[in-house]
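One structure, pasted below without further comment.
Shown here is a partial selection of chains from the complex, left in place.
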Amino acid sequence: MSNATLKKSALVVSAHSADFVWRAGGAIALHHAQGYDVHVVCLSFGERGESAKLWRKGNMTEEKVKEARRAEANAAAEILGASIEFFDMGDYPLRADKEALFRLADVYRRVQPHVVLTHSLKDPYNYDHPLATHLAQEARIIAQAEGYRPGEPIVGAPPVYCFEPHQPEQCDWKPDVLLDITSVWDKKYQAIQCMAGQEHLWEYYTRVAQQRGVQAKRNVGITSSRDIIYGEGYQSIFPRVTEDLA
Amino acid sequence: MSNATLKKSALVVSAHSADFVWRAGGAIALHHAQGYDVHVVCLSFGERGESAKLWRKGNMTEEKVKEARRAEANAAAEILGASIEFFDMGDYPLRADKEALFRLADVYRRVQPHVVLTHSLKDPYNYDHPLATHLAQEARIIAQAEGYRPGEPIVGAPPVYCFEPHQPEQCDWKPDVLLDITSVWDKKYQAIQCMAGQEHLWEYYTRVAQQRGVQAKRNVGITSSRDIIYGEGYQSIFPRVTEDLA
Amino acid sequence: MSNATLKKSALVVSAHSADFVWRAGGAIALHHAQGYDVHVVCLSFGERGESAKLWRKGNMTEEKVKEARRAEANAAAEILGASIEFFDMGDYPLRADKEALFRLADVYRRVQPHVVLTHSLKDPYNYDHPLATHLAQEARIIAQAEGYRPGEPIVGAPPVYCFEPHQPEQCDWKPDVLLDITSVWDKKYQAIQCMAGQEHLWEYYTRVAQQRGVQAKRNVGITSSRDIIYGEGYQSIFPRVTEDLA
């Protein structure tokens, strides 16, 4: 990146207001700890599709559900050290028109991210997730174009990583990066606990982190002194450019 | 890696005696420049399958071809800054028994590589290439086992990268790493010129390097100040373990 | 399924009004014979794209074609033992807005299917087919959400099967289930004969059934006493949950 003197930044595009916690909470806390400005965009609150516990309480409205979800997401973002905004595009189904696309492209222009995290390319259990991925990808491309809002500074070519879906093999998702999140696991688990409406997932994603931790250790080699307990898996979309292969 | 105080090392497993030059010459020179010990194993000389020009001279024997190829490879390795050894296993077809496998495992134990470079997993034009890949992979696994020559120090889990085959798409090879070799291109091209018997490939692999260079630049982003002219593509087999995604 | 005392049901989502006959007629008749309520939704009549013979008669209008197609489909559904409804969304191209999606989700809620049959995920010969598949998949997801029409009973997680496209390999379709339809073949062939406008396909789909029958027999093993003559192939989208692997 050319702006070596600027602070580094990361952008997370989350279909629903809890996805960024389960799937990228470790990466957010870790990069925050490394000095990145991390910004989260929640395209919807997941008010219809991912708030079953709230709806079962009875006497609910979509507005009430959204408020509860917004509060949870705000609390989690604060713990992880990220700023957050909500596009409130609706879920089940999430649909994006050109305005939504440009709105997200404008976030790219403003944030100038050094790395982008979003959903997997496929998910037969959840059609909102890949829609978010494609919106994040296309907005990035538009933000790179000189001809979009000419005169504004364009964005570079930040790597895009797909975070782990709920049932990875069914989504044709295969991690090529394992992120060591051991040092920030306490933050991630705190953030997870903000998601009161989805308590059944707390242990599930704890175990995901433990499994990816063991795998990371195995991929580093047992002779390594590095102690990895918790991990997050990521699949990259673009090749990485480097000068050191080890 | 645990031995942070030790010098870093790299291992290159090449089916024939010229492959390491075309496909990984940049990586070798670059890592040598960064202080790595780079060691090349040539499983064969490519005496049958990749020495057409020599055979056409007439009055040739397999021994004469092998000597010519050995001399070329030695010269290239010296320019690139690598040590080299020859297993002389024969080519077209290359075949590996258990002894060859253990011999290569012993090289792993001796070299203790921090990174391994070898061929693609498939190649319909060249059956020796994937055989070399699988031998390199299996020898790595054996060298990791406590029960192989118990008491010897085992190896860690160095990343393995597949270098670029001659017709990448036909080999289902897809680079996920683009290595910037601009700073060492002169060394690579000098080494390439040692391959007198395959002059028709000099320009081909120069263009490969230029194309991968342009692609690397595109993947870094046009706002980057980084000037990349020459590149090499690599496909990784294992996930990368990291703490920074940008 | 929780409602073990209820009658079982199946839902078939067909892009055009004849697809359910060629592709799933055996499954419909078989499950009807097993006591299922089978319901077919035809998204369009195939009035533009799959009614060449009718158009060639001359003096045709889209309305006349639709009526002819509706009559054929009704007759076929009756023979197979299924109820049927027509969304009349238009074909070539089929397009679905949110209302169509919710309409289909409401069918899921009403039918509460134990199994869903629809098209393949890809088809380079027919863009309406995969659109139907994705609509069927997304409507199923919406019907599962507590927040969609809160208070209504949601649906479970019925398996979804892709039925066989016209040129299976070109559609990346690979059957993992072979359904023995020998016992209901006469019904299926009767239903096929309702499709007067596509007589050229009668023998084609008879042979498809014979080939899948032979393959089913081969996959059961030649020592089996089971006599399979006609089959239908299906590709499942979700993993099957079971307690017996044999």
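A, B and C label the chains in the order they appear, each numbered from 1.
Quick note on the criterion: a residue touches a chain if its C-beta (ideal position, glycine included) is under 8 Å from a C-beta of that chain, and two chains touch if they have at least 3 such contacts.
Model, not experiment: these values are computed from the prediction.
Copy number for the full complex in this structure file, with 3 chains shown: 6.
Methods note: only the chains that are shown with their structure count from here on.
When subunit A is fitted to subunit C on its Cα atoms, the angle of the rotation, on a 0 to 180 scale and to the nearest 5, is 120 degrees. One finds 37 Å separating the Cα centroids of subunit A and subunit C.
Centre-to-centre spacing of subunit B and subunit C amounts to 52 Å, using the average Cα coordinate of each chain. Contacts from subunit A toward subunit C in the complex involve residues 47-49, 51-52, 55-56, 60, 62, 65, 92-93, 95, 124-127, 170. Listing the residues of subunit B that touch subunit A in their complex gives 1-2, 8, 10, 27, 30-31, 34, 36, 114-115, 117, 144, 153-159, 161, 175-180, 215-216, 218-226, 228, 231, 233-234, 236, 238-246. Every residue of subunit C that touches subunit A in the complex is listed here, in rising order: 98, 101, 134, 137-138, 141-142, 145-148, 150, 237-239.
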